[in-house]
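First comes the structure, then the notes that go with it.
Every protein chain except one is present and positioned as in the full complex.
Chain naming follows the written order as A and B, and within any one chain the residues start at number 1.
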Amino acid sequence: MTSTTIDDAPFIEPSTRERRNYLNDEYGVLSWLLTKDHKRIALLYLFSVTTFFIVGGFIAFLMRLELLTPEGDMFTSDTYNKLFTLHGIVMIFFFLIPAIPAIIGNFILPIMLGAKDLAFPKLNLLSWYVYMIGGTFGVIVIITGGVDTGWTFYTPFSTQYSNTKVFATTLGAFITGFSSILTGLNFLVTIHRMRAPGLSWFRLPLFVWSIYATSVVIMLATPVLAITLVLLMVERVLQVGIFDPALGGDPVLYQHMFWFYSHPAVYIMILPGMAVISECVAAFTRKKIFGYKFVAFSSLAIAFLGFLVWAHHMFVAGMSVYSAMIFSFLTMLVAVPSAIKVFNWTATMFKASVSWQTPMLYVMGFIGLFTIGGVTGLFLGALGVDVHVHDSYFVVAHFHYIMVGGTIMAYMAGIHYWWPKITGRMYPEWWGRLSAMLVFVGFNLTFFPQFLVGYVGMPRRYHAYAPEFQVLNVLSTAGATVLAVGYLLPMIYLAWSVKFGRIAGANPWGAAGLEWATTSPPPKENFHETPVVTWDAYDYPAFLKAMKETQNV
Amino acid sequence: MSDATLSHSAEHAAEPHGHGHHHPFLQHHFEDMGQQHEASTLGMWFFVAQEILFFGGIFAAYFIYREMYPAAWAAGSKLQHWQIGAANTIVLIGSSLTMALAVWGAQQAKRMFTAWMLILTLVLGGIFVGVKGYEYAEHIHHGQFPGAMFAYTHADNPQLTRGIELFMTFYFTMTGLHALHMVIGAGLLLYFIKRTFRGDFGPEYYSPIEIMGLYWHFVDIVWIFLFPLLYLV
Partner (left out) sequence: MNDFPLFPESASSVAPLVDGLYLFLVAVTGAVSLLIWIVIAYFAIKYRRRPDNELAQEQEPPAALEITWTIVPLIIFIGIFVAGAYVFFRMNRTPANALEVYATGRQWMWKFQHPTGQREINHLHVPVGRPVKITMASEDVIHSLWFPAFRVKADVLPNRYRTMWFEATKTGRFHIFCAEYCGTLHSGMVGWVEVMEPTEYQRWLAGGSEGSLASQGEKLFEKYACNTCHTNTAGARGPNLAGLYGKTRTLVDGRSVVADENYIRESILNPQAKIAAGFQPIMPTFQGQVNEDDLIRLLAYVRTLGAEQPVAAAVESQQSFQQSSGAPTTTAAPATAAGAVPASGTGTPGATATGAAAAPQTQPPAAPPTTATNQ
């Protein structure tokens, strides 16, 4: 109704730093390695996942360097094949899947629910160790010669023909899968059973809805990947013909089983991104998310429909015309809930109070890039076009718009948004905005040319390519350089801010949400006393009122 | 503690046995024993759900190949001794019964009864795995282990051999994964037997035994499906 000023809103507290918090509650390496505190485990994940991100990003940069020239003169074919395989495996299994759930989700979900911890703290720590064991296999593979099957491990190449470290790699992916299963299980039980008094399902922040949907997908899809990888390992070790046609198996069955997991896995990667975006949109427009229930249920719809579209990865792999049509149709359906989300986020900005702080810049980048990634998915879902662009750079560009333009933009938004809560200090705003702009420009320069070169006819996973593709590839490599700077900057200034950043205070953004009602960094038990929720999600006036009352008490 | 009515946790807080005192096994992040019990039970159900998908994947592959090689599948199941399988099924169902009795015993505060039921479950599970090991040894002895060691040829129709090898691959993978679950279960049983003797469990705190029971029953049910599919077809 009437405009409210920030002075009416004393919820931005003076910049104080709580003396006792989860960071200084205990000291020593063991207090971290044996911690059961979800916030500390989140930080363990932050370090390990970031390490894998650096590895995967470095490999990507090497690939882009190789692709500067058509001849394939920097690495041997063998090395290049190993590079793109490791890039895929590291980025998907060790970065994208755990990034938002295991770092941001682990840290913020219990606080959003007003819980002291996740339901199973020991399981949470175990999942980190399982992740590290899986990751160790990944590192061993990299050191001892790599693997060249592509992250999809298509049979019979992976089982009978490749003589690289397929077994160790699949075992690593298998083990890491259990890490996500444990995390997903923990989240589901926590969301069901650990909500604070008054926090009903429709008062939950949209972050929780989205993470809930993610966890369901993790729980139902990951085991199928696990058993598929078991069969692959059995075939590889025993040299029997589960998927090898020469020994009586069916290689296309592998693809069905693999994509039954790996298509939902796309949603395991993007739904948490959507979770972060919903929170940030609400916080940086200081407004209720437009159409809360539509956004909430669209997450569940995505999770459900995501299980029905796996075979759209196989339109040219030899399926009947009619099953191709069914999967194409279902693919069109799964696009609808994503469209709903984009429209609702955009509509939330109507008559809002839009801040241009770093997380919001990432959010706007996300919405724009995710839209492009989404609509190019329609190209791939449309059968007639898919036949041409399948396995071309068009596909590469498409999924990088979703995974990098979507998930990583959201991850960056989330890290900046909750950084003051995690560390108690602000990151330098100017540098943040600069890096957001660099990422946006560098990203588009890297991946937009790939749509073009894909339609022209460049196949993916090519070490050397036809000379007419070179100009677009040079543009792409130039963009990758900008993108690399955009990603390196935050690592530096965020690390710097831990020691030298401005003290943040409990609610530096003036956001509405339970996590901003506790101190920064939060105490070990998250809240000094169990909060009682009396407001709907993102209901600023009600949240302000509640905060004022608690201050007066 | 608030008694707001909107949340699940609050509902469970209203259960009688949560209030009043702090149970020694109440973890700090739960409000009360009721919430803790609900959380751990729900967690086990979710775990079982993902296990169903895990076994579901290999069952699906099994059925697809059975469609492809019906004759080999029929011949392959004849390599199994269904009598041994049936006996083992009975052993396993017996262990489910003792497991259920152990849960009941824990709820009724019958410490020794619970402990002995758990031990009996462990013994029956051990018999099952032992018999399974005997069957494996027999198969290996007769060259029926898939891969390089596979030396079996179907007497009437040598062309079925490859399909039978595939069947045996599924046989070993499926029963092997099942046996792995049994071994993990046995390890958990040992731990809970120790805790039962220590007197950890009672009417207020028996959820570990209960979720152990859920797990054990699930593993049994998997076998109930495996037995006809692999031995009888």
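Here are a few things to note about the model shown:
By definition in this document, a residue touches a chain if its C-beta (ideal position, glycine included) is under 8 Å from a C-beta of that chain, and two chains touch if they have at least 3 such contacts.
Since we're looking at a predicted model, the values are computed, not measured.
Within the whole complex, touches from the chain that is not shown fall on A, B. Within the complete assembly, A:Met364 is the residue of A:Ala226, A:Met364 or A:Met412 that touches the hidden chain.
The residue from A:Asn21, A:Thr35, A:Asn81 or A:Thr477 that touches the chain not shown here is A:Asn81. The chain not shown here is touched by just one of A:Leu308, A:Val375, A:Met437 or A:Val532, and that residue is A:Val375. The missing chain, though absent from the display, is touched by one residue of A:Arg286, A:Arg425 or A:Lys524; that residue is A:Arg286. Only one of the listed residues, A:Leu204, A:Val240, A:Ile270 or A:Leu472, touches the absent chain: A:Leu472.
Of the options A:Ile92, A:Val342 or A:Val533, the residue whose C-beta touches the omitted chain is A:Val342.
Think of the hidden chain as still there; on subunit A it touches residues 1, 3-6, 8-9, 72, 77-78, 81, 148, 150, 154, 156-157, 160-162, 245-246, 250-252, 285-288, 290-291, 294, 315-322, 324-325, 328-329, 331-333, 335-336, 339-340, 342-344, 346-347, 349-356, 364, 367-368, 371-372, 375-376, 378-379, 381-388, 390-392, 452, 455-457, 459-466, 468-472, 510, 540-541. Across the interface with the omitted chain, subunit B contributes residues 71, 157, 159-160.
In this section, only the chains that are shown with their structure count from here on.
Distance between subunit A and subunit B, defined via averaged C-alpha coordinates, is recorded as 34 Å.
On the side of subunit A, the complex with subunit B involves touching residues 115-121, 123, 181, 185-186, 188-190, 192-200, 203, 219-224, 226-228, 230-231, 234-235, 237-242, 247-250, 253, 257, 260, 525, 530, 532. The touching residues of subunit B, counted against subunit A in their complex, run 1-4, 6-10, 12, 27-29, 31, 35, 38-40, 42-43, 46-47, 49-51, 53-58, 60-61, 64-65, 68-69, 146-148, 150, 162-163, 165-166, 169, 173, 177.
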